[in-house]
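Next up is a structure, given as structure tokens.
One protein chain omitted, others in place.
Moving on, here comes subunit A:
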Amino acid sequence: MNDKKLKDMWNKAETLMEASAYESSSIEQFISGRSNDTTQKIRNMIIFDLVLKALALCALAIDFVLYFGTTNVMSVTVAGVAILIPLIFMQYKLLNRFSEAADNGQTTRNKLASMLTYLKTKFFTTLLSVSGTYLFVFIAGSLLYFYAAYGYVRPLDGVDFVVFLTFIILGIVLNFVVNHGQVKYHIKHLEICLNDLNDQNLKLVSENIELQRKRDRANKLLLALVLVLGILLLIIVFKNIGFIAK
């Protein structure tokens, strides 16, 4: 079968299969709709996290005003704000990086390679940052709740403490597991496509990923430190070491 015959068959298909012609009004509706794409889900997760972090920041600022004069609680809110602001900047930067990686306007090779690099190097950092948000939302929200309910930070007993920590850790772990599973499948798909595009592509991208991973090690350590600091803040708030804010 020669090239001409293949093209003739293709052109016949074009004339035989009259595709449903959409009016521009229908297309306008399509572009106003919601995307079911996996990349869109990841982008939404990052945007939602940014909103949540911003809300936690506002709540901590309100806590600062409400507990004004109570040095220890004020210190906790200031520390929370000081940690949250760089985290918001970092997450915003990650959102931009992700948008660049997910841009469909680049060549197929670049799109596949940049998405794979992002998912293999930055996604873990994104998840760590998302997980950290739970802690800050919990701290800020609890402070507001305690102020409304008691007017001061009620010291928690051992059982309260275990229950709260279990919920937070479960939230973080579940978030990790669900997203990790979804991304693992996406990574496998990207690897297959890159390999199909060119046998050498995957090797080259893997080398870039290794390099990127080494560079990002510091970021991951920093984020892990923030998570530990967040947990420490939580303990300080609820243990009320040596003080009760009245």
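By our rule, contacts are C-beta pairs under 8 Å (C-beta built on N, C-alpha and C of every residue); 3 or more make two chains touch, one makes a residue touch a chain; residues count from 1.
Operating definition for what follows: contacts and distances are computed from a predicted model.
Looking at the choices "Polar amino acid transport system permease protein", "Sarcosine oxidase subunit alpha", "RNA polymerase sigma-70 factor, ECF subfamily" or "Probable tRNA sulfurtransferase", the name in the UniProt record of the chain not drawn here is "RNA polymerase sigma-70 factor, ECF subfamily". From the set A:M45, A:A61, A:L144 or A:L197, the residue in touch with the chain omitted from the display is A:L197, counting the whole complex. Residue A:T39 is the one among A:T39, A:Q91 or A:S142 that touches the chain missing from this view. For subunit A, the list of residues touching the undisplayed chain reads 1, 3, 6-7, 9-10, 12-14, 16-19, 21-25, 27-28, 30-33, 35-39, 103-112, 115, 185-186, 189-190, 192-193, 196-198.
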